[in-house]
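What follows is an incomplete set of chains from the complex, kept in their original frame.
We just call them A, B, C and D in the order they show up, numbering each chain from 1.
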């Protein structure tokens, strides 16, 4: 028993040949990718939600197309398509125009694509959250001469957050797991690191458990953050039950 | 310079990444030998399996060197070098099961097979009418199900199955049921390097190098490090 | 673009599409029911119920679905045969299939995500409307069925639509437990033929249709009660 | 009623605080069948809280509530808060109390008609047909028949308030709790509501009515309660309260009616 515990410790040691370091740096890139994609998604989603609610018909149809298609297309095909085929195509056009070929960072492309997808989901989450704000509060803001930006910052945002946070938290949770997709452009995050370690050592169980714990740690920390934000934005709300 | 594309997941003993990020294994040694022979600088690009073909086609690297078998379907899309190894296909199953690897033996049973391997083609041709297939992403998963009794056989590459049979779990439960009868059409072409169709120069260069490595004894030397038998297979 | 492979793979594609749909419908339906319980446990349950529900959501949202699936299939599932007589029982044909485990773990996972959405929506229902229900003598169950839940679901509709689409996109994981869903079929075709895009395009088309149907259905549901803007 | 008591509602020594802020410091009242009791008092004096305590939307800290001779059984929880012994009893009693909220609290996901028939159908178990007939009659009475399929968000303030009144009337309650039921209504409609209340009183129903319109209180009620600083400062028939109040605070408050 002691020997096998020793074995597990060795396996998880942060220094090679232990895999702890690999897992940790995998977790770090998972966080970096997810964070980037989440922020891009937030920006796109906010714009998308406001656009959909703006009542401008062409814009609304365009965004409808965005949310339907982008959510439907598998992320893999988006990343592979954009990074390889898209860039290939561009470079060919550049070559015809006698321009130098360019090289995009695959990592950046993957983050951008994941962010783009997150944006589509967030558009719907935020649209729902805005619709749940009592319309009178927005009218009051208009009546006092607040412009759209001020209105958004001071009234709509604080009022939509309580409604949107659970959906946003869900998206964050799933992006931390979807980030595994960056492997197709050659980057290694937590999920891939786990599989590598498992395949090399055949100690699948140990590593899956270890990475589940790492994911859980990420979750617990983000849960605490989301909860703190929610507590803050729900100030002024009476208890329901 | 020649850039080799390798799948970024481990497939020991052919290629595996250790915790410090270094690649090693039979196929890596073979790659180095071939490079030495060609007197070329070599580098490794690692990608997920999904990314290999598009990356090859958009020139992120030049050769797929990742235990990819040359099948007729695949060679419609990319070109292959001459094979550099090929191993028989084997059935394994629980010890108490009757040995044998013909269609009669597997009648009414369930066979676990890794997705898109030559064995899956073989199954289609010889076993599909008599036995059920379960498809796995990796053989390790198939072994788990064999242990759990959810399938009766695992059908795969003999090397990988051997190493399972030698493990603790494998020793307890299972045994080799036998190699299947060879069929060059589905099993024969062997593992080779994948190339863009237009890179014919590189193809000749690699083929020459592979032949030379085999001829000068380097091939056997590398093989001996990992296996106690020849893996080149029949000519 | 070559699609000649479709002629030899179409039976597989069909069963794949069927499996995908079955997984989606099962997990969303049952998951939603569980989610309602979980959400109410968090919003109006006692301290024990509340922390149980919260723990459930944290675990299932916090760990990758893949790992949950593996734990169920290779962990729990491989212990099953040790129960004496189970191999002879009528359930064995179901229990030995990956589909059962995939459907089960998808349901549990979806429930956790959906519960979180519903929790937020339940809290967004104006207090006065609940009080009105109570003042008219509604039992907690009636209040929930007639006022609280319908109101909350309406608030959450756009988000729920998104969660279902996400669930659709998660079905390919079932392949890791040998379920040949549509995506798995496409993967197989890709690896067989080394065609990069074409098989995925077929999947995409299918997903697009499903997503469009979901979006349509939700737009219809949303339009049932007009909102003033 | 079995015990033939004519006491429709009795409240004894009701106390209620929010945090350290004592809102009710022992309020009692008794309403016989057919009584219309108006509750007046300045804004923030606890009128709404008083009504809400009666049907236990707010849990009183102390005191007794007896509806139709049946006392609402309360007990003190371990944390020292009051709780009903049986929620079933509370629900049963509530279904005999019609309430019109100060802020209407219409159900936003239901049309006017659906709002009105909701409680009859789903609490009292009346058939949908019957409930709809009754609701239509009530809506016609308050002048909202043509708005029956509109959602509350698209109604004017007074239309919302009338919907709330119709909703409360549709359950045929023995006791009605009105929290400023005419605040958003024009004088003509106030007159209509006055008539409705008188009719109800003649039918033997009991009403508690919070209002700021002194003239209305005087016209409609046979008993007036003046709440001040958490206590009943003065009570009596409207003639007394409005024409010859005993307490100086009450005199000051009701003076405006004559100016």
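Things to note:
To be clear about the criterion, contacts are C-beta pairs under 8 Å (C-beta built on N, C-alpha and C of every residue); 3 or more make two chains touch, one makes a residue touch a chain.
Small disclaimer: the values here were computed from a predicted structure and weren't measured.
By label, the number of copies of each protein chain in the whole complex stored in this file is given as A x1, B x1, C x1, D x2.
Quick note on the criterion: only the chains that are shown with their structure count from here on.
Under the contact definition, subunit A and subunit B share the contacting chains C. Taking each chain's centre as the mean of its C-alpha atoms, the one that lies farthest from the centre of subunit D is B. Subunit B and subunit C have centres, each the mean of its CA atoms, that are 36 Å apart. Here the spacing of subunit C and subunit D, counted between their Cα centres, is 46 Å. Averaged C-alpha coordinates put the centre of subunit A at 19 Å from the centre of subunit C. In subunit C, the residues that touch at least two other chains are 126, 196, 227-228.
Among the residues of subunit B, those touching two or more other chains are numbered 50, 54, 57. In terms of which chains touch, the assembly is arranged in some other way, matching none of the line, ring, star or all-to-all patterns.
Of all possible chain pairs, the ones that touch are A-B, A-C, B-C, C-D.
In the complex of the two chains, the subunit C residues touching subunit D come out as 126, 128-129, 131-140, 142, 146-147, 150-151, 154, 225-228.
Of all the residues in subunit B, the ones that touch subunit A in their complex are 8-12, 16-21, 45-48, 50-51, 54-55, 57-58, 60, 138, 140, 167.
Those residues of subunit A that touch subunit C in the shared complex are 53, 55, 64, 67-69, 71-77, 80-81, 84-85, 121, 124-125, 127-129, 131-132, 134-135, 162-167, 169-170, 173-174, 177, 191, 208, 211-212, 215-216, 218-220, 223, 234, 237-238, 240-241.
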